[in-house]
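Let me begin by presenting the structure, written as structure tokens, before commenting on it.
Yeah, one chain of the complex is gone here, protein chain that is, but the others are all in their spots.
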Amino acid sequence: MPHGAIRERPLLLTWAVLMALSALGAFGAWLADGGTLRLAGLGAIALFTLFKARLILANYLELSRAPGWLAGFSVAIFLLLAMIFCLIALVPAP
Amino acid sequence: MKYQSQKVAAYYFYCAMALFAAQVTFGLVLGYIYVAPNFLSELLPFNIARMIHTNALIVWLLLGFFGAAYYLVPEESETELHSPKLAILQLVLLMVGASGAVVGYLFRVHEGREFLEQPLWVKLGIVAAALIFLYNITLTVLKGRKTAITNVLLLGLWGIALFFLFALYNPANLTLDKIYWWYVVHIWVEGVWELVMASILAFMMLKLTGVDREVVDKWLYSIVALALFTGLLGTGHHYYWIGTPGYWQWIGSIFSALEVAPFFAMVVFTFVMVWKGRREHPNKAALLWALGCSTLAFFGAGVWGFMHTLAPINYYTHGTQVTAAHGHLAFYGAYVCLNLAIITYAMPHLKNRAPYNQVLNMVAFWLMSGGMAFMTFTLTFAGVVQTHLQRVNGEYFMDVQDQLALFFWMRFGSGVAVVLGVLLFLYAVLMPRKEVVTPGVKTETVPAE
Amino acid sequence: MSEGLTASKARNIFYGGSLFFLVVFGALTVHSHFYAVNTSTNAEGLTDSVVHGKRIWEENSCINCHTLLGEGAYFAPELGNVWVRYGGRDDPEGAREAIKLWMQSQPSGIEGRRQMPQFNLTDEELDALADFFKWVSEIDTQNWPPNDAG
């Protein structure tokens, strides 16, 4: 990471949160593998993935400067993830 | 017309319109054979007439593109053509090849791949003509002003020539034959021709609406980017059932579903430009054709293409009248309307008189487009019924065809309307009422072109 | 300076993006080419007679009435599976004879029926054409067409 300037800090923070969300996603996958908490696990994966996508869009791609577009992309990704994970939840692997 | 050498475009447009008339005439004959199968069955069998129908279409559209390029490149580049003589030589070559091919077909001289039936000498003639054209146009562009329109147009025209080279490669293995055959057919009509289409439309929007060039350029690049980003891998929708790997069903379905995007963008582009435009251009007919072009291309190529492009659907509809429906409206909307638009726009300039007789031309538009739309509907219904009877119920082809007779009668009727529309168009463009011309008056009505 | 370059950047992204898709398409074509040669078609069965049959198919412009693997005109039946439809899998000789007989008896001349021209092919040419149909019917077409009707 570049050092010194203040504006760099959100970037470092973004990165750290992204890493944390990835780890949490792996935890979600572990939950989704089992029986009782399967739905919670799937929901967690979808939710953390949506957060990650939003972080990348807002901070890496700098859409925080274009809130309308950020909202549009977020909705599209939300709908996609909702569709995929609902299908996965509805049709469990035997 | 600002540059003398633009005049060569007129000869291209005349030849294009002559072939257009031939194309629809043979189309009408084919439509009649569908309902009266014994008609001319010895003298002009269906396969021969169809070769002339499809080949004449391709050649006249290309002639129209060449003419459009010779018309708009000098104006865009702000310089005379490199060599009008070469342009004439190229036209002669193409017309000798085209008429030679047609006469040859009537005497059963041809090769055998669909749309590429031209004998080898004609193919080589086409290559030679293409080389002359590219040489001529490229040098013109290089010596003059470079614009986004000429840039995209040139790329499209180079692409047409390069991908035509695959027409010369005919492997003995049928699957390979088909793979590379689509390199010509698909990448032409759903790839590089779209570049030509977008650039000609952009030129017309610039002239007809007076919108800033900056804005037009951006639309142009966005549209052609969408066209190639989706269209190249969209070739996959032809690679479902010809002996190619199964993954094409995924690639083809996804990318060709998105092929609607550039056509939709073209609709938005043309309508937004007209809406925003500051200029009241007197050539209303040209504007009508341009708007009709983007709209009908969106329906024919975009919507009707999407209808049967997903692999699980195409599995049942592949090779039925659904394809014929899509093919007719797509070619008409995207490329026939485009050429008629630029011809309608350019002819008054080329003949140096004000664009009048527009009412007849606009009636021709509605007659032709209405006929085409009705033909598309009848063929679509025929195709859906055929799909069910033949592909689902497993009834035999000819039994199914007999049950479709009513649709084929209606299709023939719509064909009559189209031919009448074409005749009216030719009359409106070529035989204007003499008394409207006011000799000696400067007829350049459009400022700042 | 930067704004004047906007158009050239748009052009570069258009070129770059298109080139990327072209390269991907080319790579997939190469894969499909070898798949066709090695997997989906019978390369060893591509005898002189089959090649001759394909040439006859082309010389007579059959594609402008029929379809072959769904491509062509839609005026006459699909022929990619004509071999199967004529029972060639169980009785190759019977199917061959039936195809030849059909070709020889055209045109039917029946009023109101679509007419197929008489192509005056020799016996050897008819055999080659039948060999071509047999070879095409063995291409792995991902189970297309859905049924024997074609």
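The letters A, B and C name the chains in turn, as written, and every chain counts its residues from 1.
To be clear about the criterion, a residue touches a chain if its C-beta (ideal position, glycine included) is under 8 Å from a C-beta of that chain, and two chains touch if they have at least 3 such contacts.
Methods note: contacts and distances are computed from a predicted model.
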{"item": "Complex member absent from the view - protein name from UniProt, among \"ABC transporter\", \"Hydrogenase formation protein HypD\", \"Branched-chain amino acid transport system ATP-binding protein\" or \"Cytochrome c oxidase subunit 3 family protein\"", "value": "\"Cytochrome c oxidase subunit 3 family protein\""}
{"item": "Chains in view touching the one left out", "value": "A, B, C"}
{"item": "Given B:W121, B:W250 or B:F271, the one touching the chain that is not displayed", "value": "B:W250"}
{"item": "Contact footprint on chain A, counting only the chain that is left out", "value": "1-2, 5, 7-8, 11-12, 14-15, 18-19, 22, 25-26, 28-29, 32, 42, 45-46, 49, 52-53, 56-57, 59-63, 65-66, 68-69, 73, 76-77, 80-81, 83-85, 87-88, 90-94"}
{"item": "Missing-chain contacts mapped onto chain B", "value": "145-148, 151, 212-215, 217-218, 221-222, 225-226, 229-230, 245-247, 250-251, 253-255, 257-258, 261"}
{"item": "Interface residues of chain C (partner: the chain not displayed)", "value": "2-11, 13-14, 16-17, 20, 24, 31"}
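As a working rule, only the chains that are shown with their structure count from here on.
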{"item": "Touch-based graph of the chains, sorted into line, ring, star, complete or other", "value": "other"}
{"item": "Junction residues of chain A, two or more chains touched", "value": "none"}
{"item": "Complex contacts: residues of chain B adjacent to chain C", "value": "33-34, 37-38, 41-42, 45-48, 50-51, 110-114, 117, 148, 151, 172-179, 214, 217-218, 221-222, 224-225, 228-229, 232-233, 235, 238-246, 248-249, 251, 315-316, 318-321, 323-324, 390-392, 394-398, 401"}
{"item": "In the complex with chain B, residue positions of chain C that touch it", "value": "7, 10-11, 13-14, 17-18, 21-22, 24-25, 28-29, 31-33, 35-37, 39-41, 43, 46, 50-51, 54-55, 57-65, 67-78, 107, 111-115, 117, 135-136, 139-142, 144-150"}
